[in-house]
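What follows is a short report on a single structure.
Removed from the display is one protein chain of the complex; every other protein chain stays in position.
Naming follows writing order (A, B and C), and every chain is counted from residue 1.
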Amino acid sequence: MIDKERLIWIYKTMLRIRKFEERALSLFESDKLRGSVHLYIGEEAIAATVCSLLRDTDYITSTHRGHGHCIAKGGDLKKAMAELMGKETGFCKGRGGSMHIVDMSKGNLGANAIVGGGIPIAVGGALAASIKKTDQVTVSFFGDGASNQGTFHEGINLAAIWKLPIIFVCENNEFGISVPVKQSTSVKDISVRSKSYDIPGHTVNGNDVFEINKVMEEAIARAKKGEGPTLIECKTYRWFGHWIGDPQLYRTKDEVEAWKEKCPIKTLKKYFLDEKELSKNELDEIEKVIDKEADDAVEFAINSPEPDPSTVMENVFTDIVNF
Amino acid sequence: MIDKERLIWIYKTMLRIRKFEERALSLFESDKLRGSVHLYIGEEAIAATVCSLLRDTDYITSTHRGHGHCIAKGGDLKKAMAELMGKETGFCKGRGGSMHIVDMSKGNLGANAIVGGGIPIAVGGALAASIKKTDQVTVSFFGDGASNQGTFHEGINLAAIWKLPIIFVCENNEFGISVPVKQSTSVKDISVRSKSYDIPGHTVNGNDVFEINKVMEEAIARAKKGEGPTLIECKTYRWFGHWIGDPQLYRTKDEVEAWKEKCPIKTLKKYFLDEKELSKNELDEIEKVIDKEADDAVEFAINSPEPDPSTVMENVFTDIVNF
Amino acid sequence: MSIKTYSQAIKDVIAEEMRKDDAVFIMGEDIAEAGGIFTCTKGLLKEFGSERVRNTPISEAGFVGAGVGAASCGLRPIVELMYMDFAYLAMDQILNQAAKIRYMFGGNVKIPMVIRGQQGIGRGNAGQHSQSVESLFMHIPGVKVVMPSSPSEAAGLLRTAIRDDNPVMFFEHKALYATKGEVPDDPEYSIPFGKANIIREGKDATVICSHLYVQKALNEAEKLAKKNIDIEIIDPRTLIPFDKTTIIKSVKKTGRAIIVHEAHKIAGWGAEIAATIMEEAFEYLDAPVLRLGAKHCTLPFNLGLENAVVPQQEDISKAVKKTLYIS
Partner (left out) sequence: MSIKTYSQAIKDVIAEEMRKDDAVFIMGEDIAEAGGIFTCTKGLLKEFGSERVRNTPISEAGFVGAGVGAASCGLRPIVELMYMDFAYLAMDQILNQAAKIRYMFGGNVKIPMVIRGQQGIGRGNAGQHSQSVESLFMHIPGVKVVMPSSPSEAAGLLRTAIRDDNPVMFFEHKALYATKGEVPDDPEYSIPFGKANIIREGKDATVICSHLYVQKALNEAEKLAKKNIDIEIIDPRTLIPFDKTTIIKSVKKTGRAIIVHEAHKIAGWGAEIAATIMEEAFEYLDAPVLRLGAKHCTLPFNLGLENAVVPQQEDISKAVKKTLYIS
């Protein structure tokens, strides 16, 4: 069950992700931002719904496609945009960039540029909660492609035998870069792989906040009762290329357009109007506020200072600086 | 179906493994042999039955517990014993020892001291057969513990999507060193993990040659038809410690004794007598011949020369010798 | 001769070798329909079909290991790692399996296999996608280590790699793919391993470098020439095997050496060369051998920081002058 307040939070969060990334895209296209930028647009329902059920003390691990997770977990747009631009005011002081955003204050243990690399780390977060006997839960986000990494197998097995409070959320967007799931992955529904660990597995429509919410609520309850992990596969689609400039020979424009019709933001907006939960005016107001927030983030990032090269050796270790 | 000739071959092969290892054990205990020696005694039905269905051109990959696989695949006892003793006449000229026996002439792609390390290599063997369009099949042997390695997951997924002619044979002997399967592995029957790859999975009594034979025949037929891999779990037990000197605190003597009652050699011997397939005399004769063969292997190994230290740099590469 | 980019040179050699030898095939992430994210396999699927040009799942240990197995069984796999940083995920299959199998098996198996991919800085890919990891592979016996610095070397060394009967780690540099240069049209053109390339002759100091630093050293050489400092530039081209002879000969002539690489300085391959030069040409040295390499620091995302980590072009001249005691 999603109460109205939470549903609005989810809506705003999806919009925040969307607006943030639209700006990131245009900054990239105008050469104001470099590096690897992977857009989450089209997949917002997953991060927003999952994180609507988490507290700041709960943990997540994220991926190379991490802006959505960061923002949904409460991450500040300004710091996120500054990080994308490599600025000193960014989440990682410009050291990490888009693929390495971290936000410990909100329980975001970090994005990861190694596909599947975050899964064991999430297991470790859940292990820490279990050893400390807190009621924190951990969510590990990863893609369909990551489900073919050894770390997927090793991590879930560990979590299962140790009955850790963790939920594995696979964002199946049909491709790993150019490779369609059916070419790389031996099962149609990745959630079937839960059977290898004797844990529950669910496949849901990843563009449907209600479906995602239902299985997540179950999974969290299970985690908190000490019954162990759950694997949830959310079927979704990325609207843009894997990277900006990707020729996307692996799919047709029609396919992309058809998925755009399934836009989770549009769907939820329609729901609010149909159910008369929110008026057109209220929705416009929300959008205006978030547009402003996103614009402010860009301005903040652009006006932020570059890191000072003389500090480059800081934080290799907590102590040693000179070699 | 196992015809009489093949059944006798299986029996002889099991006996050959048993006798070989009994001698290896006593050589180790009398300090004539050093290093890591992992005994297969008690598990002989698996290698013998599986390999009774393979040709010299078919491939296997083996493990740290590899003597059984080597012998069942047709490996010469003399060369095997010489290798255990590190002699120049061994399968690897004394460079590999017990954990690295190889026998390319019989399709044995080699033992492997890295748990799970042989699985992707076996997939590569099957890939080679597939690319070359031969009708060779590959069997990858590995333990219950190995089923928790990432390579298990990555390897089987690869074989499944590429529909390779390969059979994954998991020898579940209840422990990985001191760790019982239920402490390390999230499923009771490891064959369940076949579901993660949409391939058939079977759990059989690993001490029963008929059960093993049945699923192996199916799996081989499937492989040759281009339908892809099969996962077979053979439940069995190792009679000796993981290493010689292992205090074995993880199990009781009674448990070991109970398993000794299930000795696959004893069982098949009884079958031959009960069914009047072989007489006591014939069985005694077989044993005598194999005892001699094993003794000859020991003698050969003991009398073989040590490798010449001046040749130590050979075979790092096919060409460069000096650095 | 044709003018080709580094990536074209690579693609053409793969295609030529696949045409000549049915045993050669290639696998890796996104290499089939998409032609590789750096276009090094573009068009191969169409010509050779999906048996010999295979997309893999994101399973580095799995498909590198499959390469090892296929090589054991008589094929000649080329395995593409999208970024050489991902070699860590397949480290056991590379260093415990591919590198050791032949030796441990007493010479009874050979592993003719090329693992190739790009590395290095230049695209703002941050810490996990910008490393130069060749030194690690130099240390563990059983793999050859190749570092092509130009299109013609990419072609000539890759052909040798594909025809080599041993595991070869073939390190391309991401910032070189677009570099153009003359490449011989001869479909047998190859460069032997273990032969360093004297890029420029000189008498005052020897600069040993590869990848991006070859061009940077040439640029500095011109500037130094104006100050009557005449440097010799040598590109080792392969680290295993390593052409000690050429380098020692050069240092005996110049009495001074500087090694420059993008890999981290500490315990990098420059240390090996510096130590070797000392061992073999001590009495010829007029100054300590100097090493320029990346600071002991993860590669940062920010461009200014990135540049602060790796040796800059000007650092080469500074080091040369230092060995000449010119301030």
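Convention: a contact is a pair of C-beta atoms (placed from the backbone, for glycine too) under 8 Å apart; a residue touches a chain by one contact, two chains touch by 3 or more.
Because the structure is a prediction, the values reported are computed rather than measured.
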Visible contact partners (per top-of-document touch definition) of the missing chain: A, B, C
Which residue of C:74, C:122 or C:141 touches the chain not shown here: C:141
Residue of C:39, C:96 or C:307 in touch with the missing chain, whole complex considered: C:96
Residue of B:42, B:120 or B:150 touching the missing chain in the full complex: B:150
Positions on chain B contacted by the hidden chain, ascending: 34-36, 86-87, 92, 94-97, 99-100, 112-117, 145-146, 148-150, 176-179, 183-185, 249-250, 306-307, 309-310, 312-313, 316, 323
Residues of chain C (touch criterion as defined above) contacting the omitted chain: 61, 85-86, 88-89, 91-92, 94-96, 99-100, 103-104, 126-128, 131, 133, 135-136, 138-142, 240, 263-264, 266-272, 274-276, 278-279, 282, 285, 287-291, 295-298, 300-301
Touch list for chain A against the chain that is not drawn: 59, 61, 90-96, 100, 102, 104, 109-110, 112, 114, 117, 119-132, 150-151, 153-155, 157-158, 161-162, 314-320, 323
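In this text, only the chains that are shown with their structure count from here on.
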Chain located farthest away, centre of chain A as origin (C-alpha): B
Centre-to-centre distance between chain B and chain A (centres being mean Cα positions), rounded to whole Å: 45
Averaged-CA centre spacing for the pair chain C and chain A, given as whole angstrom: 36
Length of the line joining the C-alpha centres of chain B and chain C, rounded to whole Å: 40
Residue numbers of chain A (touch at least two other chains): 148-150, 183-185
Shared interface positions of chain C, touching two or more other chains: 56-57, 59, 61-62
